[in-house]
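Only one protein chain is missing from this complex, and each of the others stays in its spot.
And then chain A:
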Amino acid sequence: MDGLIVSEDLGTAIISFIANVDINDKKADQIASNLSESVIRKRIKLLELVVALKEHLLADEASQRRKALYCLSSVLTKLPEDQLLKNEVSVIFSFYLSKLEDTELSKEAYSGLSSLAKMKYISLDNTKDLVKHLSQNYKPSSFLAPVRFFALQCMSNIYVRNESKLISDLAFADGYVKCFLHVANGEKDPRNLLISFKLNRRISSTLKNISKFKEELFDVLFCYFPITFKPPKNDPYKISNSDLKLELRLAISATPEFAEDAFGNLIDKLTASSFNVKNDTLLTLKACIDNFGGESLLKNWLPLWNALKFEIIHNNEGGETTISNAESGSPDVNNYQAALDVIKSCALQLSVFDVGAFDNFFSHVFEELKPNFVYDKDLRQSCSILAAIGSANTVTFDKVIENTLPLFLKSSSKTAKLKLVMMNLSFFLDSYIVVFNDDNTLHAQARSTNKLAGFQDEILMILGKALTGTSKVETTVRTLSVIQFTKLVKMRDYLNRDEMALIIQYLTETILTDTNKNIYYACLEGLKTIGDLQEDLLYEMSLKKLLQLLPSDSKDKMFLREDEPIEKENILKVILDFTNSKHRLVKESIIGLSAKLKIVASHKGTSDYCFLLASSLYTLLANNATLIRDTDASAIKEATEAPLLDMMTNTTAVTMEDHILTLLSNVLFFIELKTPLDTHQQQLVRFTELFDKDLQIFEKPNRGVLPFVKILGALNKECDFKESTSFFEKTVRLLKKNSLSMSELERLGYLELLMVLVNKWLKESTVEEFSNWNDTSAVNLEVLTWIGKGLIMKNSPMGVKFQRGLIKELGREDVGVFAAKLFEVFVIDITPMNRYKGISWNCNTKLLYKQKFFSEMFPQLVDLYKNSADLSTKSNYLTGLSLILKQIPKTIIEPYMGNLLPLLLQALELPTADVKVSALSTLKDTAEKFHQLVTEHVQTLYTTLLKLITPGKHNNVQVRLLALELLLILSSVVPLNYSLPYKIDIIRALEPVLDDNRRIVRKQCVITRQAFFELGQVPFEQ
């Protein structure tokens, strides 16, 4: 059904409408829509509707008449503007005018008239009649807000329909404006005010006759200033305080005609004590200045300046200048800044209007502030003001700079004085950034001739002096200097390359020699800023130098200057920090550090130093893995791969040490990961050749397996790897044959190799063939575990078989303990098997494999635990479970918590520190989330925990610390009536722990003990 109504149904529709008004307004509105739609589709005529309504319109009951007219008005509102023809409009218009006499119908009548007023074919005479009626017969004060709303709506619609006429016909316009002033007078309703303000703005800014009415138009606005409005709850119109404020501000600043009244009145309002009123005033002043232009300022800037000066200098002395306006959700209100913005607008408008006028303004301001520089009084405020004027445009900038800077820019030997100079200078550097840091081509010219350029040498000299000439204790001065240097760098086209280089040099030297944290970070920030703009220069001037400064032997001491020794750790730290996320710098550091490593590794006794270099290389690659571009990757590979491989296969070098070798192998992993995918097959052949044929890592144990396994980990899993089966076989054999002679690291390497091969290349049938479930030797168990890991990570169905097989081993008395330890391996994260953003080829690790693994293992382990009678096998199950828990994200465990908690409590009694740590950290998360659950077990928990806080073989620092932390959590989550009985016991039991050997334990004990002292105490008022 389309809902359209034909003539025959008209009567029914009207009755239905009238019945629904005030009862089901939604339904009534729907009927009105149907009616208007029918009129538009010409199924009925509007006149027919009027006739059909006639009976109701003439009814005795006022409410009946009202509802009938409401029906007609509702339909009118929904009609398009060009729907009614001239004569139709005219007839309906007269009809409505006549209805105005019926006071009960005012609202509906004005509503209808306002709809008519915007009709395209309404005659000018009708419009004038309406204006005349509103001017003479309408009394705003005698109607309620909804009626006034429609009267204002009439005015607004008349304006919209007749704007061009109003502009050209002055007499008509006069009548209209007078009428508007009459209608808008005394309005209080926020919704109506919004219309009134909007209309006022349009009238004032467009009509030609407003000079005559400027005072009245202004008064009808300013009587509301400063407007405040708190929307009631469930406000249907959703009008906010800031809507009104903004609309009023726009209206007040609509025309320069208001200037005379506006400035005077607003300046008066500045004396207000309310923070928000002042803010509103300042923002309105700024809007006025921006819109009125320079001419209107000529007469007004002096009083304005005086008021603002008072505001800035006296009302903001050290006090709170910002309050956060949480209530309305608007950003922080800052009157100090708002006042400065007004001054800036002032300067801008004056200078645009007439440079001479600006000069007058500026000299006045300047002369008033000048003495402050002599007496060091209100310097912050004075500089802010001058800098605000300077940040208006290039003209004002030059004017301010050439006058102001000579006042204070003097070098001094007193640090206090230097500090002041830099603080003052800071404001003007900001002005430069505001004025010149844009892409405006006009500014390029002005930049080259700007007045600040003349002071460049002096500024650099003073900053340099503050940084290098002061003692290290003067951290504020030095930090300030670094910050100003950074600002100079940010200033577009201000410095040339040489000067930038000088600054880089300053910052680099400072960051290396200064131990203060603030200065370190300020320098870092500065270097990073330069890096954003001039990466090449930063490389040339800073990174290169840093790399050179790294000694080639750990015994060498490096000096920046004669007496300033520099620690290599410091240099590495700086390199790591400031190269982060800059392509070129990352690339160059990796290449540089690798080269350095090669030299250092050739010396004896440099193991620690090599370790640091290797860690740095690793960190650079790991942190920037996704950022390094293909071209960089190729360059890195070319420069570093060969020497790194050389170092890692040369058996006598320091780099063969466990940690260093692992780190470097991981470095290789990242390098290979980033090589172009189409070369992977080729790489695979090459590396197989190297490790298999040349190094013969499958003949006897060789540390070369470590780099090999990481490289394999990085290469594409789609590569054709025909040796994979034979390598797998050889590895298994090698592991079994040499299980005793092999070093730990080698064994780990070979085991990892099994995992990678199984995960990426091997067929499951091959795996099955080589896994021997009858051999329970330690080494075979390890082999099975790592193969299992490779399978489990790719969610292979065969993985389940391995899980079951190993669980079975837990029940054996001879190998159970060892097997339990191996359970952690299943879920531990290992570099080549991790997933990296944007890289899909390196491994078959499924996202949710841990979840799947845990949900399968947990019920089995719990069952076995419950059904086992033997204590030592029980403990094996628990150990296995706890070790898995350690590596599993806590969210996965949560659903199992109810069953898990009792087991964890038992695990706390097991004689292995690792298991305890794991159980405790799981319990900590549990306690924070499941209050009810831990409350049920609170007695066991308290007694068990108190056993763990004293030092012992299996209560290492971490166990003690975690136990204390858990106690603290319990004190706050367990209900008081459960905890209180234990209070005294716990406080007593904690007393000896206050004398623990480790400070970190004592500290936690103090905190935990205090919490129990306060348990149940009368709370103090906050």
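Note that in this section a residue touches a chain if its C-beta (ideal position, glycine included) is under 8 Å from a C-beta of that chain, and two chains touch if they have at least 3 such contacts; residues count from 1.
Basically, contacts and distances are computed from a predicted model.
Undergrad: Among "Ribosomal RNA-processing protein 41", "2Fe-2S ferredoxin-type domain-containing protein", "MIP18 family-like domain-containing protein" or "Tetratricopeptide repeat protein 8", find the name that the UniProt record gives to the complex chain excluded from display.
TA: Record says "MIP18 family-like domain-containing protein".
Undergrad: Using the document's definition of touch, tell me which of A:351, A:675 or A:831 contacts the absent chain.
TA: Spelled out, the listed residue whose C-beta touches the missing chain is A:831.
Undergrad: Tell me which residue among A:454, A:605 or A:911 touches the hidden chain in the full complex.
TA: A:911
Undergrad: Looking beyond the chains shown, say which of A:41, A:120 or A:998 touches the absent one.
TA: Answering carefully, the residue with contact to the hidden chain is A:998.
Undergrad: Of the residues A:612, A:633, A:709 or A:970, I need the one that contacts the missing chain.
TA: Of the listed residues, the one touching the omitted chain is A:612.
Undergrad: Who touches the missing chain here, A:573, A:801 or A:852?
TA: Missing-chain contact among the listed residues: A:573.
Undergrad: Sort through A:817, A:839, A:892 or A:933 and give me the one touching the missing partner chain.
TA: Once the missing chain is taken into account, the touching residue is A:817.
Undergrad: What residues on chain A make contact with the chain left out of this view?
TA: Where chain A meets the chain not shown: residues 567, 569-570, 572-573, 576, 608, 611-612, 615-616, 618-619, 622-623, 658-659, 662-663, 666, 739, 744-745, 747-748, 751, 778-779, 782, 815, 817-818, 821-822, 824-825, 828-831, 911, 913, 917, 951-954, 956-958, 961, 991-992, 994-995, 997-1000, 1002-1003, 1006, 1009-1010, 1013-1014, 1017-1021.
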